[in-house]
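To start, I am sharing the structure in question, which I have written as structure tokens.
Here the complex is missing a single protein chain, while all its other protein chains stay put.
Let's look at chain A:
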């Protein structure tokens, strides 16, 4: 008979083995994610002294974060930018995913996916700088247009504004948006599309009634994968955005590192998180009829 001690027996049960397997990840996540998050939450309800943090409970930081016109504007701009990026990216990603899934020979698909990931070979920072080179005052676009004589002086509106931020972020997140949609499209049984046509619908109608609803889980995933990180992006608005393109991450950085106001910076960060969570949940709620997946 097996007579192991209590711990040994525990790790041989299925749930025990499962816990043992995820524990390194879980510990890492607790230390690196939950602990800082807890610290931020605490800071956000403390008072800010001149050179130190006064450990007294207050909601003044939140009131400041939600009522100050400047902070509100930055938050709204951040939402606008990330929503624009999401819409642009997902709309552009869908045709690419569709093409690779439906029109590329199966033996070539992995090659195509490989090509789609090429932008990741360079660091994010370098890619952002490259967009600076492309869109800048003496950048590729301007000097090209000047050389061909289409314009007489460099365009100012293509750089250091919200539009430039959207362009740069949409490019950076394209692969993230393509892959979930591609996976969802790959899972669609091709005979379903033949069935749609067999039952009298045109190819386009079949797309609307069969392909699109079945691809929705991938679209939803893409939307969240693009929307959530872009709203907190720091590098692109900092380098490309100019003064008008600053987003919430830049504001947080300013409060915490430049002005040394940890409590207010934390309150803005927590508020931004709450807004992202609320919008994401609302979005999931709206699309839930597409997500009650088969089997």
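Here, a contact is a pair of C-beta atoms (placed from the backbone, for glycine too) under 8 Å apart; a residue touches a chain by one contact, two chains touch by 3 or more; residues count from 1.
Note that in this section contacts and distances are computed from a predicted model.
S.K.: One chain of this complex is missing from the view, so tell me which of "Deoxyribose-phosphate aldolase", "Citrate lyase acyl carrier protein", "Radical SAM/Cys-rich protein" or "ABC transporter ATP-binding protein" is its UniProt name.
M.R.: "ABC transporter ATP-binding protein"
S.K.: For a quick check of understanding: of A:15, A:107, A:148 or A:191, which residue touches the chain that isn't displayed?
M.R.: From the options A:15, A:107, A:148 or A:191, the contact with the absent chain belongs to A:191.
S.K.: In the full complex, which of A:90, A:164 or A:210 touches the chain missing from this view?
M.R.: Of the listed residues, the one touching the omitted chain is A:210.
S.K.: By the contact criterion defined above, which parts of chain A meet the unshown chain? Give residue numbers in ascending order.
M.R.: Missing-chain contacts on chain A: residues 189, 191-192, 194-202, 209-210, 213-214, 290, 294-295.
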